[in-house]
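Shown below is the structure under consideration.
With one protein chain held back, the other chains of the complex are shown just where they sit.
Each chain carries a letter (A, B and C) given by its place in the written order, and its residues are counted from 1.
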Amino acid sequence: MVLLEFSMSPLGKGESVGRYVSRSLDLIDKSGVDYRLNPMGTVIEGEWEEVIAVVTQCYERMKKDCHRISCTIKIDYRKGHAGRLGSKVASVEKRLKRKLKV
Amino acid sequence: MVLLEFSMSPLGKGESVGRYVSRSLDLIDKSGVDYRLNPMGTVIEGEWEEVIAVVTQCYERMKKDCHRISCTIKIDYRKGHAGRLGSKVASVEKRLKRKLKV
Amino acid sequence: MVLLEFSMSPLGKGESVGRYVSRSLDLIDKSGVDYRLNPMGTVIEGEWEEVIAVVTQCYERMKKDCHRISCTIKIDYRKGHAGRLGSKVASVEKRLKRKLKV
Partner (left out) sequence: MVLLEFSMSPLGKGESVGRYVSRSLDLIDKSGVDYRLNPMGTVIEGEWEEVIAVVTQCYERMKKDCHRISCTIKIDYRKGHAGRLGSKVASVEKRLKRKLKV
């Protein structure tokens, strides 16, 4: 299973791009892939093909009305590990024996 | 104000690096800078010098016993905008008129 | 057309990962997609499906013998612009009216 974090924004649509980001989140939320939104991106979990398909879907939607798009993606594949959307944070808290800000 | 997300891991310390990541979170949590931990990194908010100082502190600690370190950083500066650790996610939810997974 | 830069490394294979990086470059070089290798990654140019296919191919090869893989990807899509592997650097040099280190 793969954890994939990404953020995607148009260039040339002004300083505020929330409108475009929201459309991506709408697609992610409806994709059926599990995810967590954070202030700098969205982390999704699934098999490689599944998570890449979600990013591709957001890209296809955005390029309909955006002529330049920036996207950063970070992937962490770990064989035989699932449910890491929750377990990675929990593991750090367990080591530190206290709750952190999430 | 700046939002900075980063993740930092040693190379050459095996497949599990939670021990090293936890030490960074301990430093971040005690730094006084506001932050949010997610499954793929930590987002901190502050002035440029403050957030860079936190990353530098984590790097200095990690290089004490790690000979190779990978670090990715993503920065979003926006003039006159503070409190974005919470407001960016809230703004997307407001546009979509529903709660998302955070 | 899309410019996509990526780097992909195994975790848990020691501090030196050149053996695994070289296998990716072998695949990229034989893929037929145009590319430029730099000290921190490889930039490839093509349509979305083409460049994603190259990254996927490198991932499939690496996971055959690596149990944890980190990958960072940066994408710059610009409608109607091709040949940017060369033109982006040339454009900066033209503005500055001097050659830069490439």
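Throughout what follows, a contact is a pair of C-beta atoms (placed from the backbone, for glycine too) under 8 Å apart; a residue touches a chain by one contact, two chains touch by 3 or more.
No experiment lies behind these values; they were computed from the predicted model shown.
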Task: Name every residue on chain C in touch with the hidden partner chain.
output: 3, 5, 7, 15, 18-19, 21-22, 25-26, 29, 34-41, 43, 72, 74, 76, 78, 84-86, 88-89, 91-92, 95-96, 98, 100-102
Field: Positions on chain A where the hidden chain makes contact
entry: 9, 11-12, 14-17, 67-68, 70, 72
Message: Residue by residue, what part of chain B touches the chain that was omitted?
response: 48, 52, 56, 59, 63, 67-80
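Following the convention adopted for this analysis, only the chains that are shown with their structure count from here on.
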- request: Report same or different for the chain A and chain B interface, where same means the shared residue numbers exceed half of all residue numbers found there.
  value: same
Query: Which chain has the mean of its C-alpha atoms lying nearest to the mean of all protein C-alpha atoms shown?
result: A
- line: Separation of the C-alpha centres, chain A versus chain C, in whole Å, is 21
Message: Need the CA-centroid distance for the pair chain B / chain C, whole Å please.
response: 25
Field: Geometric centre distance via CA averages, chain B-chain A, whole Å
entry: 15
Statement: Shared-interface residues of chain B (touching two or more other chains) are 15, 72
